[in-house]
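The structure is given below, and queries will be raised subsequently.
Only a single protein chain was left out; the remaining protein chains are all shown in position.
Per-chain numbering from 1; labels A, B and C assigned in written order.
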Amino acid sequence: MADPMKIRAAMLGDKVEVKVLMSHIMETGQRKDAKGASIPAHFIQNVTAVHNGKTVLSAQWGPAVSTNPFLSFRFKGGKAGEKVAITWTDNKGDKRTDEATISA
Amino acid sequence: MNIQRRQALKSGGGMAVMAVAIVAGLIRPQDALAADWNGPAFAAKTVADTVKAMGGASAADSKAIQITAPDIAENGMVVPISVSSSLANTQSIAILVEKNPSTLSASFDIPDGTDPFVQTRVKMGQSSNVYAVVKADGKYYSAVKEIKVTLGGCGG
Amino acid sequence: MERAAVVRADNKDKGGNMLKPYLVAAVLLATAGAANAQNTQQEIERYRQMIADGNPAELYEAKGEGIWKQKRGPKQVSLEQCDLGLGAGVVKGVYAQLPRYFKDADRVMDLETRLVHCMVSLQGISEADAKRNPFSTADRTSDMESLVSFVTAESKGVKMNVSLSHQKEREMYQLGEKMFYFRGGPYDFSCATCHGEDAKRIRLQDLPNLTNAKDAQRAYTTWPAYRVSQSTVRTFQWRLFDCFRQQRFPALEFTSDASVALTTFLAKNANGGTLAAPALKR
Partner (left out) sequence: MKTNLILVPAAVLVLAGCATSLSEGEAQQRSLSMMKSSFKAQGQASLARLDQDEVQAICSKYRPGESIPKEVTEKIEKAQFAAIKYPAKLMGNWQAGERVAQIGTGFQFSDGPSAPVGANCYACHQMSKQEISYGTIGPSLYQYGKLRGVSEPMQKYTYGKIYNSNAYSACSNMPRFGHNKILTEAQMADLTALLLDPASPVNQ
């Protein structure tokens, strides 16, 4: 099972600034293991961020996004105490959703 | 992996090997099954083909797009890139690395209320031009920045 | 202003010549070598600052905390009663005082050695199993890297304070010092070859002089670290292991006496430095 994300969401003026670290190998499909066998590609393909039922960001990624991906964005309309939920889905169908509370 | 990669990086010609490595994983049939994942765009090998696969005819140069990234990345495995756009009605932002054999790294849909700004980190197999392609008001625009990737130290 | 314009213009018409902008800048400044090196160093510093915000080591810290609290091994207990030097269950600040002498084991131990000890004595895991997977590889993660991330993060902001009050601690320091200057292998390298003088670098990487307090502090207090080149957190045990690999020595065994001795020498030299680990490195 995938490890939890680290999400920071904080007010920056009238906007919410979100910073996310995701635990994912983002495997390119070309590396070899100790025995010389190819390690299959394994990477996050889709990321969505939802606030109050509204999608505030959606992304499509390829394996060229760095391992343990980092993402930062900003949106309007959020308030301290509300929640932001991030979901990723990878090419093997693994999925993970985590939430963070917006801090002042 | 690291050792092989260093070697590849050191012997100039070998750089492409790593880059090829990045794409090869992309174009497998099962990957294309993902509902909201633009397989053809992620398989494209050039900036022009990527723009086409994303639905644009071409992308015009624009000074309204700003790429913030270091001129030199100490390591190609993690290259920090942020893109912001001051184009009216910015709908999406994509990050393309010209010399990664699969050009497209990531694309972001920007709904109303979200700043036309994203920050992420990408892998670069070698020094390359990095493009930001922005869709605004239905049209495609781009900006470019060169990023150099340096070699590491002690011999592998 | 003009200089910047020239560099940017040159950037645009790129044809694979990565040096061109630097040469242009260099010519303008009339001191080729110095300008080159300075620009490069500045840009690399900028790169480091740009990735500093959002250290993936945090993912390992969180995972490590989970492993620390999880009931594991034949005895199905957590590591929460492990004594890392400041009493059973205390994690805060312990890393600043390691390595240290532990009476129950009659041995000087660094963090990793002590974690193995606790897995064996508290959880009933065999020593071989506890040591089996110290460093992650392309196809295998390492619980040790996560555990070490969690424990060391709990000492962030604490000043290094390694004591040599016990006879065995003093001996380990002395033996570690000897190792530091030991030249061997086909290349005649010792630790001091790269880490014995101020302001040196290998390729573009700055080399800390580990015999100088300021450098030793800065180096030691930023390990363990998330290595972007390896996409994982590397521990201090790994740092030594990989230095010896590049020294062309045989393989340093995980938690061996020599690894603890050298760590004791280096940690003590870093006394007074403020811990900032797990850090983020190239």
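General observations
Just so it is clear, a residue touches a chain if its C-beta (ideal position, glycine included) is under 8 Å from a C-beta of that chain, and two chains touch if they have at least 3 such contacts.
The model shown is predicted, which means the values in this text are computed figures rather than measured ones.
Residue C:245 is the one among C:46, C:107, C:218 or C:245 that touches the chain not shown. Among C:192, C:213 or C:276, the one in contact with the hidden chain is C:192.
Within subunit C, the residues in touch with the undisplayed chain are 19, 22-23, 32-33, 36-37, 40, 165, 167, 170-171, 174-175, 177-179, 181-190, 192-194, 196-197, 199-205, 207, 211, 244-246, 248-253, 256-259, 261.
Simple rule for what comes next: only the chains that are shown with their structure count from here on.
If the chains shown are joined wherever they touch, the resulting network links each chain directly to all the rest.
If each chain is reduced to the centroid of its CA atoms, subunit A and subunit B end up 17 Å from each other.
Rounded to a whole number, the gap between the C-alpha centres of subunit A and subunit C is 27 angstrom.
Within subunit A, contacts with two or more other chains are made by residues 31-32, 66-67, 70, 72. Annotation for subunit C: residues touching 2 or more other chains are 138, 228, 231.
The touching residues of subunit B, counted against subunit C in their complex, run 1-2, 69-75, 77-78, 80, 121, 127, 129, 144-146, 148, 150-156. By the touch criterion stated above, subunit C contacts subunit A in their complex at residues 53-56, 58-59, 62-63, 137-139, 226, 228, 231. Contact residues on subunit A toward subunit C in their complex (touch as defined above): 3-6, 19, 21-23, 25, 31-34, 39, 66-68, 70, 72.
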